[in-house]
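Removed: one protein chain of the complex. Kept in place: all other protein chains.
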Amino acid sequence: MSFKKADLFPCNPATTRGESTRISSSKDKIAYTNGRTVIIRDLKAPSAVVSYAGHVQNATVAKISPTGYYCASGDASGTVKIWDLVGEDQTLKGEYKVVAGRIKDLDWDGESKRIIAVGEGRDKFGHAFMFDTGSSTGSIIGHSKTVNAVSIRHQRPYRAVTAGDDCTIVFHQGAPYKYEKTIKTHSKFIQDVRYAPSGDHFASVGMDMKIFLYDGKEGETVAEITDSPHTGSIMALSWSPDSTAFVTSSADRTVKLWDVETRKAVTTWNLGKAVEQQQVGNAWTEGGDIVSLSLSGDLNVFDKRAGDKPSRVLYGPSKAVTALTPTSSSGTFIAGLADGRVLSFDTDYKYAEGAGHKNLVSGATTLPDGKVATIGYDDLVREIDGVSFTQASCPTTSQPKSIAAAADSTLFVVEIGVVEAIRSNQKVHELKPKYTPSVVAAHGTTVAIGSDEQKVYLYEWDGKSLTETAVLEGNRGALSALAFSPDGSQLAAGDSSGKIALFDAKAKKFITSRWSFHSGRILSLAWTPDGKHCASGSLDTHVYVYSVAKPGNAIAIKNAHAGSVSSVFWVNDGKLASVGADGCFRTWEITFFA
Amino acid sequence: MSSGVSVSDDCITSYQELMKRKHKYVVYGLNPTFTEIVVLKTSQDADYELFIKEFPNDQCRWAVYDLEYEADDGGKRNKVVFVYWSPGQSSIKQRMVYSASNNALKARLGVALEIQGNDEEDLEFVNVLEKAKRNSR
C-alpha cells in the first residue's frame, strides 16, 4: 500500500485582537502563518498551495525572497528559518536565532542576500544578517521597545526603516546597516511601515489612526495624510505594484485605498459593524489583488475598481478544526472550529449561516436525511440543513463530548457521566451508566459507547431505550474514537494510548489489536466504503491506513498535520481526506495492495 | 512602565561616535521641561576623576563611558559602561522620572552593562572596574 499527497486546502491566517497580522506577497502569491504552519497560496491558482511546518514554536511571519527561490519565516522563539521554496523537500538553507522574543516582522533586501528581522527583546530589537551565513551586516539600534515592522529600500542608496511600540521610526543607512536618525511623527504604537516598490517613498501607520508619507531616500516627512481619516487603529499598509497608491486596513472595520499624488482616499471599503470585521492585515499582489484580513480570519479580496464590496472572500479555518462530518461521498463536509464557528466545504469554504455555537464545537454527525447535528461546549445540540443552522436547539445536561446518529435519526450524545438520546429536538431517553462514557458510534439500531475504563459497551436501541447486549474488551486506554464499518459488521475502537481494537460487531467478539502504530490518542476513525480498510488520525500528528485482511500492513502518513489530526474520512475508495489542529484540509491518494 | 519622554537623535549619534573613539564619555540628562533626553556634554578627557565630577549630588544624570583597563591576563580591554546616577539628595520627582526614562535611553543605545549609582561610592573606579570585569562575556 502507498500514498501520494493530493490536495491541500489551507487554513486562513491566525489573528489576535489588538495586534497586526503579517501577510506578505510575491507575484500572485500571499504568505502567512497559523500556529506552527507557514502557508503560501497563489490567488490566481488555488490549487497551488505550499505549507511549511518546520518551526518548533508558532510561526509569526513569512516572506518570499525577491528572486522567489527562498522563503524566510520567523517564529515566537526569535528564530528565523530560510528554506527552499522551489524544491519539494523545502531544504533548510539557514536557521538563526536573532532576537530574544517573538519575531514580529522581517524583510529581504533587493538582492535577496540580506535579511533584517525585528521583534521583542530586552536591549536588542532587531538584527541584520546575511541570509546564507547568518553573519551580521550592521546593527539595528535606536529602539527602546518591541519593533513591529521593518522595510528595506530595494534601490540605491540602500536604506531600511523600523518602527514599533516606542512610537518612533528609526531610519537606517544600509548596508551594513547603521543608525541614521529617529522619526517622531506618531503618538502611539506604530503597526506598519513600508517602502513603495519604487523606493521613492515609504509610509507608516499606527494606533494613533494616522498615516504619514516620507521621502524614501533621506527619510524626510513629506506629509501627514489627513483626508478622510480612519476612526480606529490602522494595523497594516501595502503599496500598489506601480507605487502610485497604497491600501490601509484598520480596526475601524474599513479598508481604504489612497492615491499618493493627491494624498486622498480614493475608495473606502466597509466590512461591517462587528468586532470580528476589524481589519488586521493586508497585502497587494503584483497581479493586482488587494487582500485584507478580518479578525475573524476571512481574507477579503478587492479589485481596486470595484468600490462597494470585496470581489471575493476566502473563508477557511483560522482556528483548530475540532469536529467534522462528511456530508456526501464526494468530499463535502461540515467542520466545527475551536471558537464555535462552523464551516461548510464544497469546492471551497463558506460559513454555515445563522447563529451557531458560542463555544468550541466538540462533535458533528450526519443524519440519515442529510442534515447535520452538531454539539458544542455551549452545552447545546444544534442542527444544520444544507449550509444554514435551523432553529432547532436542544440543551444538554452537561458538556457534550461525542455524538452519533442511529438509523431512526435519534441522536446519542455523550456528556459527563450520562448519555442522552435526543430526537426531534427533545430528550427521549437517558442512560446513566456505571462506567464513565467517553465516545459513541451508531449503526442501524446498534449503539456502541466507549468508556474511560477501556471497555466498549454495545446496546440495541428500540426507539425508546437502550439495552446492553455486550461488553467488548481489547483496548489499553480510555476510548476516544469509535467507527462501525459501512455494513455494520465490524467496529473499530481507538483509545488514548494509540491502540485500535477491531471487533466483530455482529458476533460481538474481539478480532485483533494489531492496529497499533499510533503513539498518541486516536481522534478519528474512518472505514473505506468497501469495509476492507480503516483510516485513523491521532494526536501524534500521523495518519495510518489499516487493512482488515492484513492487520500488520499499514500505510503511514507521518506528520500529516501539525498539532494533531482531528478528523479523517474517505472521499471515495481511493482518496482519503484529513483535517487537523493546523486548520488545513488535505487529501491523499491511496493505492491498496491487491 | 515608562515615562514617555523622547530621546534626541544626538544621544544616539554621540554614542556611535564614542564607539568610534571620538569621545571618552558622554553625559545625558533630561531637558528642563522633562520631555526629552538630551546630550549635556561630550568629552575626550581620560581623567576618571573629572568624569565623576560630572555628577551633581542633587541631580540625576546618565552617562556612557569608554572604560579602558588591563585584563587579568594582561592586554588592554575596552568596555562601554552605561551609568545611571540618582543621588539620595535629588528630589523624588527627579528620581521617579529619570528611573522611568532609563530604559528609553539604555535600550536605544543598546549598552548591556549598567552601573546604578546612588552615592559616590558606587562610582569609585575600583567598583566600576569590578563590575566591568565580572560582566565580560
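For reference, chains read A and B in written order, and residue numbers begin at 1 within each chain.
We take it that a residue touches a chain if its C-beta (ideal position, glycine included) is under 8 Å from a C-beta of that chain, and two chains touch if they have at least 3 such contacts.
As a convention for this text, contacts and distances are computed from a predicted model.
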The chain that is not shown, which UniProt protein name from "Actin-related protein", "adenine phosphoribosyltransferase", "Mic1 domain-containing protein" or "Short-chain dehydrogenase/reductase 3" does it carry? "Actin-related protein"
Pick out which of B:2, B:16 or B:42 touches the chain that's been left out of the picture. B:2
Name, in rising order, the residues on chain B that touch the hidden chain in the full complex. 1-6, 33-35, 60, 84, 86-88, 90, 92-100, 102-103, 106, 114, 116, 118, 122, 134-135
Can you list, in ascending order, the chain A residues touching the missing chain? 16-19, 122, 165, 167, 187-189, 207-209, 232-233, 251-252, 275, 278
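Simple rule for what comes next: only the chains that are shown with their structure count from here on.
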Chain A residues touching chain B - in the complex, by the definition given at the top: 122-125, 139, 141-145, 166, 168, 178-179, 181-182, 184
In the complex, chain B residues that touch chain A: 2, 6-7, 9, 12-13, 16, 103-112
